[in-house]
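Every protein chain of the complex appears in place save one, which is left out.
Lettered A and B in written order, each chain numbered from 1.
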Amino acid sequence: MFNWFHRLGSPRTFFAMTSSWHPWLLGLAACVLVGGSVWALLYVPPDYQQGNSVRIMYIHVPAAILAQSGYMMMAGAAIVYLVWRIKLADMAMAAVAPLGASITFLALVTGAIWGKPTWGTWWVWDARLTSTLVLFFLYVGVMALRSAMEGREQAGRACAILSVVGLVNLPIIKYSVDWWYTLHQPASFKLTEKPAMPVEMWLPLLVMVIGYYLFFFTVWFMRLRNEILVREQHTDWVRTWVSDR
Amino acid sequence: MLQVKELSCTRDQRPLFSSLSFAVAPGELLQVVGANGSGKSTLLRCLVGLYTGFEGEIDWQLEEAPLYLGHRAGVKASLTVRENVTWLARLRGVLLNPDDIQRSLSSLRLDGYDDVPCSRLSEGQRKRVALAQFLLCPNHCWVMDEPLSAIDNRGLEFLTGRMSEHLDNGGAIILSSHQPVPVDRPVSSVTLG
Partner (left out) sequence: MSFFLSSVARDLRVHIRKPSEVLNPLVFFAVVISLFPLGIGPSPEQLSLVAPGIVWVAALLATLMSMDLLFRSDYEDGSLEQVVLSGQSLVVFTLAKVFAHWLIAGLPLVVLMPVVGLVVFLEVDGIWTLALSLLLVSPTLSLVGSIGAALTVGLPRGGLLVTILILPLYVPVLILATAMVQASVSGSDVTGYIYWLLALLLLALALAPLAAGASLQLSVDE
């Protein structure tokens, strides 16, 4: 088992093994996303309170979920890299950070757009938005550190340490922000915690969440393969691969 | 006391050295030779364990870690000579009494400089402060990166004298240098690049 793990950890083996995967991944992600979007945007009945603007939820909520789990994935790769020193984990980390940051940014922007019709302003210092904003800063920090240390072999390990530090802090930040929010303004009405969301609303949401995950993995996967080629550009196998195309 | 097997190192896609194998025995001086940028410093940093980006085996048959003199001497400018020497010895677990300090300062030809901040010393003098660790700690191997640069004739004489003593006591020395080492002991060498 470990042997297999280790073999897959070699960038070259990984690259060779996965060369035929991405059309399938891409196709699957596209199908689920398009299907989910059509369902969510055209067929879901409008909300009795928010009307059609509730449909922003189908874009926003999956992005917000992914923003957090993207960080978990980055920190997971960081731990793998710190413990086993598998280069592929570092590449995965480098590939996922900008992706996670963009998804987090998307969550912030769609949150703001959703805020306009529901709260009447673009930005509210709501607990969720605030902790997502802090999460965005954490991503930006990891990316800034990597680009500042560019070309240095320590960059990967430094980013890994920072990601793990952020992982330890995330729950503390999240709880403190939640608590700060309840302290300053008792929650008047929450959007996503309405207890009884009917099936015809949450089922498309679930499809969209799955679609987002698939999309995230597909892009991550493509970025990872790209990263492998960039880092291994001086090796013989990459040269052969390029000349064969 | 040191066995190196199949040591290879690649930095920024540029191979510095590959399949390097050598051994250093007690009383032996090994000189690492090579052009600028050929990886001499990197090799020494690999040997002492600072740089870990290498492949191969480095086996020290020693109780204590080797002593290392790098490009950065490890001397704090705002502390005095005495404070620096005490600290460097302290790092290696050697506690000095005032007599020891006095003795080592005079053997470093730094008498009268006890309470002078190292910021006022010349580069050669600072290098000698860093050497205090080498004289005070009864360690077995010295690893020195360009110890003969920025040093005057008297300093050179002093340093080579200490090196000969160290070799006679069964210590080993690994150093990098452009010029031949004026020690009348056998010198083996590794050439890089």
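Throughout what follows, a contact is a pair of C-beta atoms (placed from the backbone, for glycine too) under 8 Å apart; a residue touches a chain by one contact, two chains touch by 3 or more.
Just so it is clear, the model here is predicted, and its values are computed rather than measured.
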Of A:I65, A:I79, A:I113 or A:A158, the one touching the omitted chain in the full complex | A:A158
Options B:E83, B:D100 or B:D114, residue touching the unrepresented chain | B:E83
Chain not shown: contacting residue from A:L28, A:L41 or A:M149 = A:M149
From A:S69, A:S176 or A:T235, residue that would touch the chain that is not displayed = A:S176
Name every residue on subunit B in touch with the hidden partner chain.
-> 45, 48-53, 65-68, 70-79, 83, 87-88, 90-93, 117, 130, 133
Hidden partner interface residues of subunit A, rising order = 134, 137-138, 140-141, 144-145, 148-149, 152-154, 157-158, 161-162, 164-166, 168-169, 172-173, 175-177, 179-180, 183
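Assume only the chains that are shown with their structure count from here on.
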Taking each chain's centre as the mean of its CA atoms, subunit A sits from subunit B at a distance in Å of 49
